[in-house]
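One protein chain is absent from this view; the other protein chains keep their places.
Coming up: chain A.
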């Protein structure tokens, strides 16, 4: 990717170059983050909480895409397919076999990871735009495959499948509504995935992924196994997006082929670019953007919401060319210089 020179290294890599945060500062950050994550559950009305839940889920799906496209430079326009796969894995296990939601998560992650790994192989031979088109065709095919007669007993065909949100466990103090609990489920699962991805990127594997993205020849000369790295990056990425799909299935309580049109893949791509390519935290902003900005566009004009959305999108790309994450980095940089 030619844009990769502009992509700064993630925070962890440059930590040595700047004075690191003191222990108490780090602790304070963690506490502040937890408060910001928990507070909405008790401050927002249930509808707004539901919207925020879907935004967190979208953020997680964008994170998945960011792992392969942002950090590893393999463009995917088909991540909606993994999102659908995760959603259907959970929906089928919950509605046909009466599994609990938590039990379906590892299965859905494994299924998506395996399929992602499989997609990773053709991706080795197809670079750049060709890979984008291959994954794109995957996203086009998925809604039709879901309607296919042979799977209809499982997928429910065009009718789709209904499922029920998990209830708050009885041992929790206080009365949580199902919306509040769903929000916590999404936040807990997403936080775990964000933490794991951040850990992965910060270490040896993360450096290898970015090296393969920025200069594959040099990376190979350094002894990195590019094929293994690329296929595994695809697997991790599909797994994370699939988990997001599982969460979305229970949050919406309904899956149908029409829910997973091509637009889902495009939406994820938009979220990634707006949030910040190759940024962990930026993915979360991307999720917020793709959920809330279309509503703002509609509030401005009912006649042509698409036009307004397009204008807002272009404006964002001009004002924040490196996404929300870039803005945060610039602010942080300025603060440090002043300090």
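Convention: contacts are C-beta pairs under 8 Å (C-beta built on N, C-alpha and C of every residue); 3 or more make two chains touch, one makes a residue touch a chain; residues count from 1.
Here, contacts and distances are computed from a predicted model.
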Candidate names "NADH-quinone oxidoreductase subunit J", "Sarcosine oxidase subunit delta", "Fe-S cluster assembly protein SufD" or "ABC transporter substrate-binding protein"; UniProt protein name, chain not shown: "ABC transporter substrate-binding protein"
Residue among A:100, A:159 or A:228 touching the omitted chain: A:159
Residue, one of A:79, A:147, A:213 or A:232, that touches the chain absent here: A:147
Touching residue (missing chain; options A:204, A:302 or A:338): A:302
Residues in chain A touching the chain absent from view: 45-48, 50-51, 54, 144, 147-149, 157-160, 162, 248, 252-254, 256-259, 261, 263, 298, 302, 305-306
